[in-house]
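A protein chain is absent from this complex, but the other protein chains hold their places.
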Amino acid sequence: MTRFAGSFMPWRAIHVSHPIYTDRAAPVHKEHRMIRSKVCTLDGDDIYIRGHDLLDLTEERDYVDVFCLQAFGEFPSPPMKRMVNALLVSVADHGLTPSVMAARFTLYGSPEAMQGAVAAGLLGGGDRLLGTISTAAEMLQAAARGLEEWTDDDIAHAAAKLVTQYRESKKRIPGIGHMIHVNGDPRSTRMFNIAKSCGYYGNYCKLAIAVAEEASRQTGRFMPLNAPGAKAGIILDMGLPPSAGRAFNLLGRTGGLLAHVLEEQQEPIAADAWKMLRDAAAQADGA
Amino acid sequence: MTRFAGSFMPWRAIHVSHPIYTDRAAPVHKEHRMIRSKVCTLDGDDIYIRGHDLLDLTEERDYVDVFCLQAFGEFPSPPMKRMVNALLVSVADHGLTPSVMAARFTLYGSPEAMQGAVAAGLLGGGDRLLGTISTAAEMLQAAARGLEEWTDDDIAHAAAKLVTQYRESKKRIPGIGHMIHVNGDPRSTRMFNIAKSCGYYGNYCKLAIAVAEEASRQTGRFMPLNAPGAKAGIILDMGLPPSAGRAFNLLGRTGGLLAHVLEEQQEPIAADAWKMLRDAAAQADGA
Amino acid sequence: MTRFAGSFMPWRAIHVSHPIYTDRAAPVHKEHRMIRSKVCTLDGDDIYIRGHDLLDLTEERDYVDVFCLQAFGEFPSPPMKRMVNALLVSVADHGLTPSVMAARFTLYGSPEAMQGAVAAGLLGGGDRLLGTISTAAEMLQAAARGLEEWTDDDIAHAAAKLVTQYRESKKRIPGIGHMIHVNGDPRSTRMFNIAKSCGYYGNYCKLAIAVAEEASRQTGRFMPLNAPGAKAGIILDMGLPPSAGRAFNLLGRTGGLLAHVLEEQQEPIAADAWKMLRDAAAQADGA
Partner (left out) sequence: MTRFAGSFMPWRAIHVSHPIYTDRAAPVHKEHRMIRSKVCTLDGDDIYIRGHDLLDLTEERDYVDVFCLQAFGEFPSPPMKRMVNALLVSVADHGLTPSVMAARFTLYGSPEAMQGAVAAGLLGGGDRLLGTISTAAEMLQAAARGLEEWTDDDIAHAAAKLVTQYRESKKRIPGIGHMIHVNGDPRSTRMFNIAKSCGYYGNYCKLAIAVAEEASRQTGRFMPLNAPGAKAGIILDMGLPPSAGRAFNLLGRTGGLLAHVLEEQQEPIAADAWKMLRDAAAQADGA
């Protein structure tokens, strides 16, 4: 298994850390630290991404190569590239979602600013719709803390402990359950198949499955691992941090949002959708 | 030359059209028209992009294939794919730009919502920074209206007419001029080279060059065609509408913004950048 | 008439100016100019708005007083304050608009980030929905250039010239026409009544009315001045720049968007609205 990013980028702390208390002894007027980014540097008018000239990249590399270079620090291996493409494509579009409608409604009001429509669409890519993958990955990471051997028994034990904790605190377990596919989510199966062929089906994937099985056992109902849950295991087995999952989802969906925005410019539906909702509200108010 | 999108998608009207006057005879309470999108349809829980099952696309296609399918209605030919990749990569990142700083500052205030940081970064991708390509393409399109033969003379004549009009109305010509590369913009050359090898160096590219030459002639100063200007010609020669140019730029930059956001989560610079600006303001106020 | 802002703040150039051509003689590496804002300054931990201590303002002034101080440089006179309040209240909410639905859909996907929902709602406040006031004011400003006497004849002449120009270039005249109130827009009448009682019904209001009358004359159909058109005249008669109109509209609508977001948190409708649109799309696809 080619663990990506594992060796060269210690994902120390994904969320901005807050000190527990403000320390009154702390110097308030410290010197400016270095303001720099390793992602991209400039030399006069030349642009370098992680040390590679952007003009050369433009001729020699495709977009996913360059995205991996930007985000994770090196070009992807062939299996890594296949996996990243699959993660991006799998969320490319899901129809007239709340995100897409937010983008189309925004374009209706602001036809001069296509970028605002795309931004409005992305703003709905949070904890409920596109961010579940990261929440699930954070949960798996926390559950795995302390695991050293990753035997099947260890994994089952960690899963049981996690499910019990979530049930006791009446919290929803992210990444499991599905409204329609009560016998299993075909997307999870497909993603795992791709992960297996790329070498990214590892301990975290097994832990994710164990969590779903344990939840089914404890509740007495079949609780399938859904697509965000499966992907949460995959990105951890790729050596990536939880927030990379949300990053893939946001990038993957951007293409779809742009396609809807381009379509809305030519064949608008926002006005009719607005009218439909307005009529429904009028009917409700009159009731 | 493989003109993309030319045959199957008549880009009739990119900007939302406004009727000149509201017609009081118009029926106000018409029936809902169809609310539908050709980009993506659902069948139960199955998702189809332009008729292709999303799960199959996930296994078989890469992200740029699927983006072209979504946005333009068909899979790209190999040269089209190379050109789209080049357009996306060429804007992947330009360092600590206003967009990147907006994203990093937003993450500072809202660490819980990575999507908000990316959205804030995209919001700066407008008329001045990422949208010039579209403005330039609209200008070229307008200048070409009426051209039938596209002989060298016709092109030179259209360019002369355009430059004269812009100079008379004291408007800036989008897509020409460069602060540093006063002897020519190497990015334009590179993009044209790729366009030539892909078969997208056509009449609009020639028109863009003619505009820059004419502007240099009329002003007596060398006015190079810059990268947005060159790309404006290319996307028109690809058979795409002006707004597709802005779409490429927004998608291309999204990857870079995500990379900066992931870096900011680990190695933040927003607080130091804020302090630097605050100190500069304090110094200015004290002056 | 108390012309606000007229004397103390020369609204020289509302839109960022672009040089016609980039001058290659321009020094590229100039020194940093002063980075400062007159709106707000800090002194250690103390905050001053236009020189007034924020803590004192908190005790002594209301929100509209402080907004005028921030935006226009001085506290409002009583009529100015009444007029500003009327401008803000008049756009406070218009039901389940595209903006409101964008906000509610965004909250659905990102319940963790209320600020993203409000931002998504504001993003639709552009050229078509909340920005018409500014477009109309820019048009009136341009039409008035050259007017010195503002006699009734001068105003009628400027209006005739403007309408003729717009009709020749087949552009929509912003601020006139109404779908429903074919005999006149009661909102315009109300706003003008308030403007009269506050002393802000002046030459620009008259010009706005003249434009509507002239358009009706030239088209042979009754073209009422609508609310954005009336307000465009009012803000210019207040001595404010066109973009102040869009600023009032964005601030006024923010309160409404927040109210909808708070309601959506308690009594959500986004999921049902989504389902309604999905069902409509399914029906259209099946047709």
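Each chain carries a letter (A, B and C) given by its place in the written order, and its residues are counted from 1.
Here is the rule we go by: contacts are C-beta pairs under 8 Å (C-beta built on N, C-alpha and C of every residue); 3 or more make two chains touch, one makes a residue touch a chain.
Predicted model, so just to flag it, every value in this text is computed and none were measured.
Summary of contacts with the chain left out: across C:Met80, C:Ala119, C:Leu207 or C:Leu236, the touching residue is C:Ala119.
Although one chain is not drawn, the whole complex shows that of B:Val66, B:Ala117, B:Met139 or B:Leu236 it is B:Ala117 that touches it. Residues touching the missing chain, restricted to subunit A, are 16, 18-24, 26, 28, 32, 34-37, 41-42, 110, 112-113, 115-116, 119, 123, 128, 167, 170-173, 176-180, 182, 215, 219, 221-223, 277-278, 280-282, 284-285, 287 (touch as defined at the top).
By the touch criterion stated above, the residues of subunit C touching the omitted chain are 11-16, 32-42, 44-45, 47, 49, 54-55, 57-59, 61-64, 66-67, 70-71, 85-86, 88-90, 92-96, 100, 107-108, 111, 113-116, 118-120, 122-126, 130-131, 180-181, 186-187, 190-191, 193-194, 241, 243-244, 246-247, 250-252, 254-256, 258-263, 265-269, 272-273, 275-276, 279. Summarising the interface, subunit B meets the missing chain with residues 95-99, 101-102, 105-106, 108-113, 116-117, 119-120, 123-131, 270, 273-274, 276-278, 280-281.
The rule is short, and it goes like this: only the chains that are shown with their structure count from here on.
As for how the two copies subunit B and subunit C face one another, over half of their interface residue numbers coincide.
Centroids built from CA atoms put subunit C at 37 Å from subunit A. In subunit C, the residues that reach two or more other chains under the touch definition are 110, 112-113, 116, 119, 123, 128, 277-278, 280-281.
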